[in-house]
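Missing here is one protein chain; the remaining ones are kept as they sit in the complex.
Presenting subunit A:
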Amino acid sequence: MEAAAGRCRVPLPAWWGVLFAVLAAGSCQGNSVERKIYIPLNKTAPCVRLLNATHQIGCQSSISGDTGVIHVVEKEEDLNWVLADGPHPPYMILLDGNLFNRRVMQQLKGTSRVSGLAVAVAQLSPPQGFSPGLKCPNDGFGVYSKDYGPQFAHCNKTVWNPVGSGLSYEDFDFPIFLLEDANETQVIKQCYQDHNVPRDGSGPEYPLCAMQLFSHMHAVTSTVTCMRRSSLQSTFSINPEVVCDPLLDYNVWSTLHPINSSGKVDPEKEVIIVATRIDSHSFFWNIAPGAESAVSSFVTHLAAAEALHKVSDVHLLQRNIMFTFFQGETFDYIGSSRMVYDMEKDKFPLRLDNIYSFVELNQVALRNDSILWMHTDPVSRMNKTVEAQVRNLLDILSDSSMGARVTLQEAGYSQPLPPSSFQRFLRARHIPGVVLTDHRTAFQNRYYQSMYDTPENIGMQYPEGLSPEETLEYVTDTAKSLAEVATVVARALYRLAGGANNTSAIQADPKTVTRMLYGFLIKMNNSWFQSIIKPDIKGILGDVPQHYVAVSSPVNTTYLVQYVLANLTGTVVNLTKEECLNPEKTPSSEKEMYEYAWVQGSLDPNSTSRVPYCVRSTVHLSKALSPAFELRQWGSTEYSTWTESRWKEIRARIFLVASKELEIITLVVGIAILVFSLLATYFINAKADVLFSIPRDPGAVAY
């Protein structure tokens, strides 16, 4: 018979189908067996890898995640179990937030018994201060170097951030995550209590509670390496695998008198630049509340801009004022170095010649006795003309503080400039300028660039029981004090710009300041922000506010600063939606001088629809990408070269692990059963005729 003589043909596609089904079944998220095994940790923030011209900083995990037995470290003695005594290395440490300091981290860095770290955020900020930033921020990219003011370079004279441990700038080879939710931390501690606690002096028994962290970063070594690899991929590959992205965003700038943003301003026209930074950083990715380091200063700046625009004789002022908000200043002055570069290369409407003076606001919320310090650069003041201009500037500022509850004092010749965007402008030209801060020598901010730089750090307190709307409108003491500073700055700017009238009418509005503080620090999704943005970007108002510069642009902070500035300094014009979105079609719109934005407006009190309108303002965005990337000088020491690595997935989960003995026993039993069944089947088949004979019963015929 042909059928019986045929060879065994196992249908191959069927077996591949089964294998595929195995793999596909396992990759289904949330299938019930997976839910029996793993508890995912959803509210976490990773530490990612950043690179500059010569180094990599941050954390890295292996490509399939790092697993370790959980050990809870609440006091320093608990570390001994991890470092020496524990019988089941490697360990995954759950660290109490108060122990997250340099000494502990150095111990963990040096051992191979640690496979990862999860930090539980401390409920109260550590009272002694905590700053993972450098002691000397942005050193080497400011104006002081061995050629210019060497006695001030590298913080020789003043250590600006003495609390700084430099943790953010270390390189760790294990993943570090922040556990933001106290409930998840409790779940992990409960699992640890149930399974991992040593009993009676001996080690804990299997099964043990373990954690796995995934945060594999693609970029290595330095920006030079990763950009070279990315550009090779982009040039030669059909499906390029870029490994890192430069940190970039947009600077926001606006002028008091409108200027032609695509043309050039006359060299005779003088402009006063007011500057603040709008970004911050912390050890963990996308956690950067930056209350004192960034928000306080740019909110004051916005309030001063609003106060100035309300002055009646603004158009008569002799000099123009440019309100500039720089992004990326935390990472070696990305925004300001780019603007200086554009000004030098004539890609910006203004040139360095146009700058009459420079006023910068840096960290103004934590004033002692309401004193605001005026810092100047002692080296440039050795030139007589510059000294005269700086003197004039300082006098105008002091005069403007008369009658206000803010006292302005000079920091003096012995002090260099603190880290500020003004330093980048000084590198190019000796412009007279001043930096206003609340500290004379070291920062008052003990949580500089950390996750603890929260509204509580600047003393924002709200009474209990307020609804979100009421909280938005409630004027805190912080808001009042920042409004004072804004008033002084606005009056000084008016005088500097040549205004002759009495300045007592110029007042910053504390109500605006408190709304901005609420929106940028507590809840972005409030009714005021909702009413001033474009309808198609209302999705950005979702998350907890934070101000990291990131690699996709513009970030929420930039958008919001742009729209808040437009709302505070622009005018409502009577254009329809089509005219507003296409202003070049309208003859009188003067498109080059102004920007038009169609904003969604506030909610009608008793309905769900909004009344949108058109806002005309002089607010523009300018690209804030370090010139090093434009010039493709990835190893530059002159411009910022910070990049952020790319990654595929970042997640964390906990589960139980079984002992090795159980696994080996399962494997051995399996192999034994397989071998035995193969042998038994072979023999039964070979002797089938012995085992199965024809039944003798004539009725039961086998056919």
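As a working rule, a contact is a pair of C-beta atoms (placed from the backbone, for glycine too) under 8 Å apart; a residue touches a chain by one contact, two chains touch by 3 or more; residues count from 1.
What we mean here is this: contacts and distances are computed from a predicted model.
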**Q.** Name under which UniProt lists the unshown chain, selected from "Gamma-secretase subunit APH-1", "EF-hand calcium binding domain 2", "Ribosomal RNA-processing protein 42" or "serine C-palmitoyltransferase"
**A.** "Gamma-secretase subunit APH-1"
Q | Touch with the omitted chain, as defined above, among A:179, A:397 or A:654 | A | A:654
Q) Contacts of subunit A with the missing chain: which residues? A) 1, 3-4, 6, 8-11, 14, 18, 21-23, 25-28, 31, 33-34, 36-39, 67, 191, 207, 209-210, 212, 653-658, 660, 662-671, 673-674, 677-678, 680-683, 685, 687, 689-696, 698, 700-703
